[in-house]
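== chain A ==
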Amino acid sequence: MRTQLLAMLCTASLLPALAVAGDAVLPGKPAPDFALKDTAGENQRLADWRGEVVLLSFWAEWCGRCSDQLDQLEQIRKEYAGRGVRVVAVNIDGPATAARAAAARSGLTVLHDADQAVARQYALSNLPLTVLVDPHGTVRHVHEKYRGGDAALYDEELAALLQE
Partner candidate 1 sequence: MFLTPAKPGRPLPACRLLLAGVLAAGACLAAPPVRAGDGPAPKAIRDLYYGETLFQFFQDEHFDALTHLLAARAVGRVSNHEAESELLLGGLYLHYGQHLRAEEIFNRLLTQDVAPSVRDRAWFYLGKVRYQRGLHEDALAAFARVSGALPDGLAAELPMLQAQSLMALERFDSAAELLDGWNGPEGWAPYARYNLGVAFVRQNRLADGARQLDRVGRSSPSSDELLDLRDKANLALGYAYLQQSLDGEARPVLERVRLAGPFANKALLGVGWADAATSDFQGALTPWLELKDRDLLDSAVQESLLAIPYAYAQLDAHGSAAEGYQAALASFDREISNLDDAIGRAAAPGGSFVSALLEADDPDVGRWYWQLEELPDSNEGRYLYHLIADHRFQEGLRNVRDLAALADHLQEWRDKLTAFEDMVDTRRQAYAAREPQLTAGLQRADLPALRARRDALAARLDAIESGRDVAGLATDEERDRWQRLAAIGADPGIAGGDAADLRDRHRLLAGVLAWDLDRDYQYRLWQQRRNLRQLDTLLAQAERGQAGAAQARNGTPAELDEFAARIAAVTPRIERMQTLIAGARGQQEQRLQALAIDALKDQRERLAAYRVQAQFALATIYDRAATAARVAPERQPVPGAAP
Partner candidate 2 sequence: MAMTRIELHMATAALLVGSLLAIQAVHAAEAPAVAATASVDSEVQVLKDEVLDLNRELFLLEEELLFPANTQVAVFVSMDVGDFFDLDSVQLRIDDKPVSNYLYTKREVKALLRGGVHRIYLGNLKTGEHELTAVFTGQGPHERDYRRGATLKVEKGIGAKFVELRISDRESKQQPEFLVKEWE
């Protein structure tokens, strides 16, 4: 009987699949999962946000374009509040900065990637890097850098994702 039980227990699979780090972040592929601390010190995991559309953006204090984009992200967060969209700004500066605190005060979810591990997972090369993830956890759009017209683009893409 023990053998039987043992056999049964062994057939149970144990580990969930993990996205392999280092895969290019491409539309159509699953978004690499990660967990990081927010400015309140709580851990936040990407996979927990399945069911929502996630707008993920990597930024740094020394990047001028990034601070422009942050204002826009705050607008988006307000506009889409309560409609199933989560806006997440991942800060890759090492030490704590005033900018990070300020961004967090504005209402955005700000995560701290102090050793840039997630940034490497996402093959970051240009700032800001903006990734739109659908409710199933799949990457749908990737944007590098930030220009004035991009706000309208994010809007369009978000609207389309929500319609699905």
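In this text, a residue touches a chain if its C-beta (ideal position, glycine included) is under 8 Å from a C-beta of that chain, and two chains touch if they have at least 3 such contacts; residues count from 1.
How were these candidates chosen? In short, all candidates are chains of the complex that A comes from, given by their letters.
Computed from a predicted model, the values in this text were never measured in an experiment.
Undergrad: Name the candidate, out of 1 or 2, that touches chain A somewhere in the complex.
TA: 1
Undergrad: Of all residues in chain A, which touch candidate 1 in the complex?
TA: 1-2, 5-6, 8-9, 12, 14, 16, 47-48, 50-52, 135-137
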